[in-house]
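Dropping a structure here in structure tokens format, bear with me for questions.
Heads up, one of the protein chains got dropped from this complex, but the rest are sitting where they should.
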Amino acid sequence: MSARDLLRQIVEDSDTKAGRLFDLVVQTLIVLSIVSFSIETMPRLPTSMHMWLEHVEQALVTAFAVEYVLRFAVARRKLRFVFSFFGLIDLVSILPGLLALGIDLRSLRALRLLRLFRTLKLVRYNRAIARFHRAIGLAREEIVLFLCATSILLYLSAVGIYFFEHDAQPEVFASVFHSFWWAVVTFTTVGYGDIYPVTAGGRVFTSIMLFVGLGIVSVPAGLVASALSKARDLDE
Amino acid sequence: MSARDLLRQIVEDSDTKAGRLFDLVVQTLIVLSIVSFSIETMPRLPTSMHMWLEHVEQALVTAFAVEYVLRFAVARRKLRFVFSFFGLIDLVSILPGLLALGIDLRSLRALRLLRLFRTLKLVRYNRAIARFHRAIGLAREEIVLFLCATSILLYLSAVGIYFFEHDAQPEVFASVFHSFWWAVVTFTTVGYGDIYPVTAGGRVFTSIMLFVGLGIVSVPAGLVASALSKARDLDE
Amino acid sequence: MSARDLLRQIVEDSDTKAGRLFDLVVQTLIVLSIVSFSIETMPRLPTSMHMWLEHVEQALVTAFAVEYVLRFAVARRKLRFVFSFFGLIDLVSILPGLLALGIDLRSLRALRLLRLFRTLKLVRYNRAIARFHRAIGLAREEIVLFLCATSILLYLSAVGIYFFEHDAQPEVFASVFHSFWWAVVTFTTVGYGDIYPVTAGGRVFTSIMLFVGLGIVSVPAGLVASALSKARDLDE
Partner (left out) sequence: MSARDLLRQIVEDSDTKAGRLFDLVVQTLIVLSIVSFSIETMPRLPTSMHMWLEHVEQALVTAFAVEYVLRFAVARRKLRFVFSFFGLIDLVSILPGLLALGIDLRSLRALRLLRLFRTLKLVRYNRAIARFHRAIGLAREEIVLFLCATSILLYLSAVGIYFFEHDAQPEVFASVFHSFWWAVVTFTTVGYGDIYPVTAGGRVFTSIMLFVGLGIVSVPAGLVASALSKARDLDE
């Protein structure tokens, strides 16, 4: 077995002890990077802490760069790796430190955690993901239909509430765009309380739209769940 | 093939290239109309923008009027087209510009986007819609029962909370109608925070009603989802 | 056929034209009573309106009293009718006008609308209600288990948040009872915004409990829905 084959086994596979250790180290570094990035945003951090976090970040970027080079080196099809989902995410993970573009994409490193599923019990989770794909396939038409219906419902609700509430609250329901924000917050049942109808007409309209709307908005999640359970049946 | 047949193929069908192009142009105009209508409602728009939007609107009304005439011309049964769902929506789309009634129905143009499903992969979406009809048919009695139970629950909760909270918050829970608004906002779990109980009795009452109520209010969506999955099974 | 049999057919059955008409009149009166009761609670009603509503109420109580006497007269088993669900609701509907107890039970008249299901398409809705009973029976143990788990979860969350937030917000999280109200409002996802954690510890605790809790709180509704769909399968 050549040195490259050995390296490939460590970097790409997770069947051997060395391969699992490599994966574990990388995953730990990603979590560390997420934590350090989050701490960095805290207000009133002492300067010493800032400097310390900068050192951590530099070390992490170096480590991730080394990892990227290794992955590139052992990849059988170089181009395919570079433009794959994980290849792009890996690249984005090391760019901010190298390029200092102003836009901070370090948080996207979290997506690399998805590799975790390749580390642990490969087969079972791959089958679960395949089932999920099949479930989406099974219910695709219904999901698309309901998403379109939801979009039209949100738009018509936004326009409706605009006509009812604009005169009473010209600052809050300032335009159809503001009303659309109200529609999103209301039909997802988040209801922050920053924008709500106060007129009798607006409240009656909201009540009616909610009764119709919740039946439409909450169905897709149920569809996904029952399609997943169906996909599992087909799998057995 | 006569000229009318050719026109019909373009306007009504979406199997030919010309037909698909026609549909695409109309759909684009509808989206443009939705965007322009929404921008129009924004506060503090410059006058030049207002004028520009008015020109866009006039052009759109003209285009939609031409489309309506074309659809009417190629329709095999004129009366049936005029009084069909899409026929009426098409008519409403061009009325505001023509009649200037004060009531603005332009937002209903969004409903015309539903024609999209006729454009793309006709058969599959028609079958999905048919399945949806069948699903509603399968669970109709349960849905009607739960909607009636929900209405009575909302009314009794509104009256109950009125008695608990009216004395403590005479301005907020001013009447059973105000309480009904509270019931809608609470049982849909939107919870804006504009109206909520503050007395111990009102809170205990709300807690009990929520436990009973959420079991009633959230069941219909689950019923629709499982009926849809059943309808799909029957379909295969 | 005796006069009593004829009367029974009108009052109890809904197969004959007269029977359906009787039911329709009673249902209309109930709706009228609900509307009139709700209007009565509105603030700043003119005195003339108050007097008018009082006349309506007196007429309605008289009508309901006559109905009760009729139902009692034609009932085959008098005692059983008096103590049946609808018998008691019917009695409660006419008591406030007769006794003027201070407690106003007129809103319970809304429950009489449930008789509607006896009026329209009897068999199908009776079968739906039977299915609902069977569905509850199918999933009873799971529902009881989840309700108990929910209660304990709410109590432990209330105690936990009390320890985290009491010192920071002694007026808001004043006691475990106040915290329990927070737990109800949070785990039902209503979230009025009258009471929420502000400390870091309270927010971490809330996040963890929500992740565990929503998996427990929202399962019963799904159980009812899938049991209903199962009951329907058994029915066919």
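Things to note:
Order as written gives the chain letters A, B and C; numbering starts at 1 within each chain.
By our rule, a residue touches a chain if its C-beta (ideal position, glycine included) is under 8 Å from a C-beta of that chain, and two chains touch if they have at least 3 such contacts.
Fair warning: this is a prediction, and the values are worked out from it, not measured in the lab.
Screening A:G19, A:G193 or A:G215 for touch with the missing chain picks out A:G193. Within the full complex, the residue among A:V184, A:A200 or A:L234 touching the omitted chain is A:V184.
Within the full complex, the residue among C:D15, C:E141 or C:D167 touching the omitted chain is C:E141.
The chain omitted from view is touched by exactly one of A:L53, A:V74 or A:A128, namely A:A128.
Mapped onto chain C, the interface with the missing chain covers residues 138-139, 141-142, 144-145, 148, 152, 155-156, 159-160, 162-163, 166, 170, 174-177, 180, 186, 189-193, 196, 198, 200, 203, 206-207, 210-211, 214-215, 218-219, 221-223, 225-227, 230.
Within chain A, the residues in touch with the undisplayed chain are 34, 37-38, 41-43, 104, 107-108, 110-111, 113-114, 116-117, 124-125, 127-129, 131-132, 147, 177, 180-181, 184-185, 188-194, 218, 220-222, 224-226, 228-229, 232. The omitted chain makes contact with chain B at the following residues, 189, 191-193, 222, 225.
Here is the rule we use: only the chains that are shown with their structure count from here on.
Listed candidates were A-C or A-B; the one reproducing the B-C interface, defined as more than half of contact pairs identical by residue number, is A-B. Averaged C-alpha coordinates give centres for chain A and chain C that are 41 Å from one another. The set of chain C residues that touch two or more partner chains comprises 189, 191-193, 222, 225.
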